[in-house]
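First the structure, in the form of structure tokens, and then the observations on it.
With one protein chain held back, the other chains of the complex are shown just where they sit.
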Amino acid sequence: MGTPTDKTRFDGRAADELRPVTIETDFTEAPEASVLITMGKTRVLCSASVEDSVPRWMRDAEPAKGWVTAEYSMIPGATAPRFRRERRGAGGRTREIERLVGRSLRAVCDLEKLPGHTIWLDCDVLQADGGTRTAAITGAFVALALACGRLVERGAIAEMPIRQSLAAISCGVIGEQVLLDLPYEEDSKADVDMNVVMTGDGRFVEVQGTGEESTYSHAELLAMLELAGKGIAELSAAQQAALPQEPIYAKLFKKA
Amino acid sequence: MGTPTDKTRFDGRAADELRPVTIETDFTEAPEASVLITMGKTRVLCSASVEDSVPRWMRDAEPAKGWVTAEYSMIPGATAPRFRRERRGAGGRTREIERLVGRSLRAVCDLEKLPGHTIWLDCDVLQADGGTRTAAITGAFVALALACGRLVERGAIAEMPIRQSLAAISCGVIGEQVLLDLPYEEDSKADVDMNVVMTGDGRFVEVQGTGEESTYSHAELLAMLELAGKGIAELSAAQQAALPQEPIYAKLFKKA
Amino acid sequence: MGTPTDKTRFDGRAADELRPVTIETDFTEAPEASVLITMGKTRVLCSASVEDSVPRWMRDAEPAKGWVTAEYSMIPGATAPRFRRERRGAGGRTREIERLVGRSLRAVCDLEKLPGHTIWLDCDVLQADGGTRTAAITGAFVALALACGRLVERGAIAEMPIRQSLAAISCGVIGEQVLLDLPYEEDSKADVDMNVVMTGDGRFVEVQGTGEESTYSHAELLAMLELAGKGIAELSAAQQAALPQEPIYAKLFKKA
Amino acid sequence: MGTPTDKTRFDGRAADELRPVTIETDFTEAPEASVLITMGKTRVLCSASVEDSVPRWMRDAEPAKGWVTAEYSMIPGATAPRFRRERRGAGGRTREIERLVGRSLRAVCDLEKLPGHTIWLDCDVLQADGGTRTAAITGAFVALALACGRLVERGAIAEMPIRQSLAAISCGVIGEQVLLDLPYEEDSKADVDMNVVMTGDGRFVEVQGTGEESTYSHAELLAMLELAGKGIAELSAAQQAALPQEPIYAKLFKKA
Amino acid sequence: MGTPTDKTRFDGRAADELRPVTIETDFTEAPEASVLITMGKTRVLCSASVEDSVPRWMRDAEPAKGWVTAEYSMIPGATAPRFRRERRGAGGRTREIERLVGRSLRAVCDLEKLPGHTIWLDCDVLQADGGTRTAAITGAFVALALACGRLVERGAIAEMPIRQSLAAISCGVIGEQVLLDLPYEEDSKADVDMNVVMTGDGRFVEVQGTGEESTYSHAELLAMLELAGKGIAELSAAQQAALPQEPIYAKLFKKA
Partner (left out) sequence: MGTPTDKTRFDGRAADELRPVTIETDFTEAPEASVLITMGKTRVLCSASVEDSVPRWMRDAEPAKGWVTAEYSMIPGATAPRFRRERRGAGGRTREIERLVGRSLRAVCDLEKLPGHTIWLDCDVLQADGGTRTAAITGAFVALALACGRLVERGAIAEMPIRQSLAAISCGVIGEQVLLDLPYEEDSKADVDMNVVMTGDGRFVEVQGTGEESTYSHAELLAMLELAGKGIAELSAAQQAALPQEPIYAKLFKKA
């Protein structure tokens, strides 16, 4: 496996280096909170909309709970060639991503602290260059945190329903090299593609490692997990910097 | 009818005054051209994607032609409360807008100068505060012009397939007042709602005037058309300013 | 522009002349009222069915209201070649027409006088030769009036929920000529296509003027509106003649 | 079982008596042939549209063949209460009727005499009062014969692709009585409901006898078949009378 | 017509001979009852699942009732070539079969003895070699009886809601021969195809006889009904043998 510090990637990055990340809050005003996250050329607009009701199946839960769910979509202009709008039902890939984003966010939530509310995290990809699902999770977490902070602030809920921060990153194997944060160019030729969702204090929420018409060894698996951990730590810092510098948010980023 | 210069509107504008307009080109890089148009709080991302084929029904046209078509969508976070994603087929309003945008753009195109190409204009509303369909037309025209200019530049087509510029604006009647460019706050209480699409040199492409559980007189119709003409002239200037200051684009804005 | 009295059209009509119009009431007996309207070869069966409930979203309205809505469809044999049945959801054109018909009828209704009832106006095109949407509106108004008259008669509602009569007609520009009531033959080569919905006393409900890969001048717009006004007056007379000669219907056709 | 000549039915008919039947050809002009069939209050518009191609799966058949198929639909105003339009796919009952109509017509066709053509029989029910599927078959046969006669006349095909005539009728059992041609009033309380499709010379094409939450005996089955035979003979005469009195049609009604 | 005892069929059977039948109960444990029925190579898994509610439209029935309904599906591997999964809505054939199975079962049920319960009969075809719909009915009856017996046993309902047993078989005409229980090989070349559903004591529930691009005589109809009666009697015996030898089931098979 390649030495992580070699700057040998097509875009000049080291194997363990993230693309430039920016997290801009309140890009739009209509939802409770919105975040435009940019990782290289990948740009995802994550909106957190609050609805004052919960899905039918959890209405009679005791004690009362809230719900956090996600939708994911790419606008047609996000890719070249143009991506065809999914108007006859979301495709398999889209549904899989939506389920992943929603499940990941709920893993760090205490839904009993959000009674009677549903928060929709809409992740609309404005430009896609690899890693849209992980960018969506990282951005959606910030939008969710901001929306929850505001609900607390205006007294709609009593306390923060989030236990800790969450971010996600991709890594992969190309030939002999283990790489962090793959853009489309690399992703399309990777032998192994892994997405890792972790909390800010280093526990796993989701690990999905897929051989792309290929298989991988135990050693490669461990190497990818290590790179992912490094990337998540950096994303975690970027998330914290993008949020207001207030205790209610700071607590989410405390290490165990 | 009210005097157009009274600054009596809820947001301090005069009756014949547009909301602040900005037109930002190349907000994303994936499509051939993209434009983020902002009119007050309404923000629409218009992407022009070029496909090297034409719809089946026009493949054997003699002489060969191209095609220009549009899709329109609102992201869920564009409104509060959240707008439900149209995944089981676009609704009636969406289809009506898409047909309007595509038809309007084609009215100023010479499709024989775009042989073998389809240009998709995707209008994705990032924030909706009234006038999204007219903002979509105004922004999509700029994206279309820019995409065509680039096709000419790199030799994919021989000359500009656009005859002249195009923009659109809404106007309406509330009680006795005839108003230009209605945000949601005004739109929701208007008795009459009119959308006007005009060329830069003052000809009509589309006039749609609708009584909202109400009717209107010939005089009101004429007053609305006059306001629309004034607004279109200003939008036309903003479009020209947003495009590169080159002859290929300047020609589109010449008056008759 | 051509002189409206020249009999120069392919079917021998003058520019400002309607096709032969017949309005036959109670063509079928199942619905509350039904109307078979014929304009030249265009034939539309308009049924008014009454339902004793209102859409969910208006159930709690204060004061109680009723609802008027429309559906539009062409039977496959209405055209040659055969028109494909819209079984996988109504297409964009169909939805646009349905919205237009429903909105137009509601513009002359006082829905508070129809509390608790929904009237469905189903416009099924049996033969299509241009102008189906305007024939649908003109016929549906008669079916609606008749259904409402009968509801009053049998005491289901206290008074007529319609303020005044309504009719619709198309006009267009072909080359230099401004023409009234275009059959398919003319419609397919028109540069401008306009649909006008007006009340019997001459106010606008809807004006939709579309350049077909073309644009039009202010003077042409005014000329089309004038022809439309003449046509609407004649249709209005035909509607009144088709309804029972009773005061409850006569009132709808009084001039302002 | 009751004596067939007792005039004891709610509408004054004898047990073995058809409702008044009228068959009006060329009710509309757009399709190759159209027939408006009326049986009591049931009215079905049957259009025969000719398409100059065949379904993909039979394109390479040797020898070349044609195809005959049917669609069935009720307009919403056909019933009270209003029938909901089937826009999200035809329902089970509709599909079953369409399959029955198409299969029945094909049973008397020689598809090799219709090479390269598809004939669509669209059966649109304008008013429904029981027996719509059998009226559809009886009417569609006339439209099909007329369309084929015209294809022969103008030389599109060499000879008549129909071997003999076809008609259909319902019968049923209510309590002890075996009845012919049931309107809705009787149909809704029948214990057994049978639809019979027969050729003009008395052979079966389709027999469908259904116990409605009930069962029936061998004797009842035979009694129903006898009534059906009588009804079919009368319908056959009405079909022949409605068609042009020319040898090409007369041949279809010859007895074996 | 051939003599029923000639062993001249491609698989060595006599004209009036069934394929080998096996009925295995409780092939799976999850539903209230399940039956794997095998007729030659045709294998259908029939599950009876009980739900403690009834469809909305019958909730307020007086006296309270239950419901029995069926669904039918073929797994893709049931045929060669592979059968395409019906994921965009069940096709016409599927719906027709489901309606037939449900209607047939209800014809022998007394739904007032099943108050508040719905029994779903799911007929999943694991292998298809002709006669799947009749095998589904024969198997589903056994699953239904077993499920009802168990509901009575554990006191969920007071008495057996089934009046008598039910089975189904196909027969047909090939050339001059009238045959019982057609596998695919014969079915695909039959001129007439008949499905008969009868009670164990010899009354008809459903008779569906279809000329396949052909017609049939009265004599052929009677011959098919006779064969069917013989087959049903044998299936009835197999059903009784497959059920527990207890009075509650034995009563269903008593002759009139």
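The first chain written gets the first letter, and so on, giving A, B, C, D and E; residue counts start at 1 in each chain.
By our rule, contacts are C-beta pairs under 8 Å (C-beta built on N, C-alpha and C of every residue); 3 or more make two chains touch, one makes a residue touch a chain.
What you see is a predicted model, and the numbers here were worked out from it, not measured in a lab.
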What are the shown chains that the left-out chain touches? A, E
Touching the absent chain in the whole complex: find that residue among A:8, A:188 or A:214. A:214
Have a look at A:99, A:189 or A:251 and name the one touching the chain we're not showing. A:99
Among E:88, E:189 or E:251, the residue in touch with the chain that has been omitted: E:88
Given E:47, E:170, E:208 or E:236, the correct residue touching the omitted chain is E:47
What is the set of subunit E residues that contact the non-displayed chain in the whole complex? 27-32, 34, 41, 43, 45, 47-49, 51, 71, 73, 75-82, 85-90, 120, 122, 124, 126-128
Where the unshown chain meets subunit A, residue by residue: 89, 91-93, 95-96, 98-99, 103, 106-109, 199, 203-218, 221, 225
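Here is the rule we use: only the chains that are shown with their structure count from here on.
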Looking at where subunit A touches subunit B, is over half of the residue numbers used by both copies, so same, or under half, so different? same
Can you work out the whole-Å distance between the CA centroids of subunit B and subunit C? 29
Where does subunit E touch two or more other chains at once, residue-wise? none
Graph shape for the chains shown, where an edge means the two chains touch. Line, ring, star, complete, or other? line
